[in-house]
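Heads up, one of the protein chains got dropped from this complex, but the rest are sitting where they should.
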Amino acid sequence: MSPGSQPAKESRRAVTRTLRVKTSRRTELQDITSAVQRVIHEAGVASGVCHLYVPHTTAGITINENADPDVPRDIEAAMDRMVPKDGPYKHFEGNADAHIKATLTGVSQSVQIENGELQLGRWQGIFFCEYDGPRQREVRVRIVRDDVS
Amino acid sequence: MSPGSQPAKESRRAVTRTLRVKTSRRTELQDITSAVQRVIHEAGVASGVCHLYVPHTTAGITINENADPDVPRDIEAAMDRMVPKDGPYKHFEGNADAHIKATLTGVSQSVQIENGELQLGRWQGIFFCEYDGPRQREVRVRIVRDDVS
Partner (left out) sequence: MSPGSQPAKESRRAVTRTLRVKTSRRTELQDITSAVQRVIHEAGVASGVCHLYVPHTTAGITINENADPDVPRDIEAAMDRMVPKDGPYKHFEGNADAHIKATLTGVSQSVQIENGELQLGRWQGIFFCEYDGPRQREVRVRIVRDDVS
């Protein structure tokens, strides 16, 4: 993943950035935790809510264990078993399963920020969930601070 | 869907509206994007977060492709296959599957707003997910602006 963050649109209360994510497999959970944390550090936000949003229809975002890489691999395999690529689908593009997986996963997540750090649990990481890769993708990060006077 | 928005409860930072949604099938994804966008236009909010909430237990809300209507149809069919109506359920009302689908889909979503527009991806639309219709339903929209001085 390349962080590739653009100049922020700064307002009094929100900081926004777009992260670039390059995936290499059809179904792939990719850890983007450090790129998200970097946005918060660069913005100098001490306390607030970090809204994460995936503007795609065949991808999602989830928070799960990033200590053992077998965990994201197991999630990828389970998604592919629950929603097979070749089902009785109508959608003509051959990626109906990816749309269904996106809905099961969700495209928005919110994580709290305290003391300038994402308040993730000890074993948690943030994963971009590719379901129709490989592709070039985006994640939109919006930090709404509550430390503004 | 009829927009049927009530007078807003305005405060300094939030605008709230309740949208009415009328569904016509038992399992039905219904596109509510334009009704949500209309709330933002009417409220005159330039920048912020749009919180969407479904106050029901047999329905949900998702964001997915609204260009090809086969995509929502495929999601409906996949949900009905993964969680069959007649499973080994205890709940006496005969709609246990609808409750399970609501949890798999989720009842809250957040979308960012910039320049007075929902920051949806190019192919994304917002769908109310009916799992026990036809019914009269509601979606609560809360816009928290960050362009307030």
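Each chain carries a letter (A and B) given by its place in the written order, and its residues are counted from 1.
FYI, contacts are C-beta pairs under 8 Å (C-beta built on N, C-alpha and C of every residue); 3 or more make two chains touch, one makes a residue touch a chain.
Everything quoted here is computed from the prediction, not taken from an experiment.
Within the full complex, the residue among B:43, B:63 or B:83 touching the omitted chain is B:83.
Considering the complete assembly, subunit B touches the hidden chain via residues 9, 11-14, 16, 51, 53-57, 82-83, 87-93, 96, 99-100, 102-104, 106-108, 110, 140, 142, 144.
Where subunit A meets the missing chain, the touching residues are 47-49, 62-65, 68, 70-71, 73-75, 77-78, 81-82, 104-106, 109-112, 114, 119-124, 144, 146-149.
Here is the rule we go by: only the chains that are shown with their structure count from here on.
Separating the CA-averaged centres of subunit A and subunit B is a span of 21 Å.
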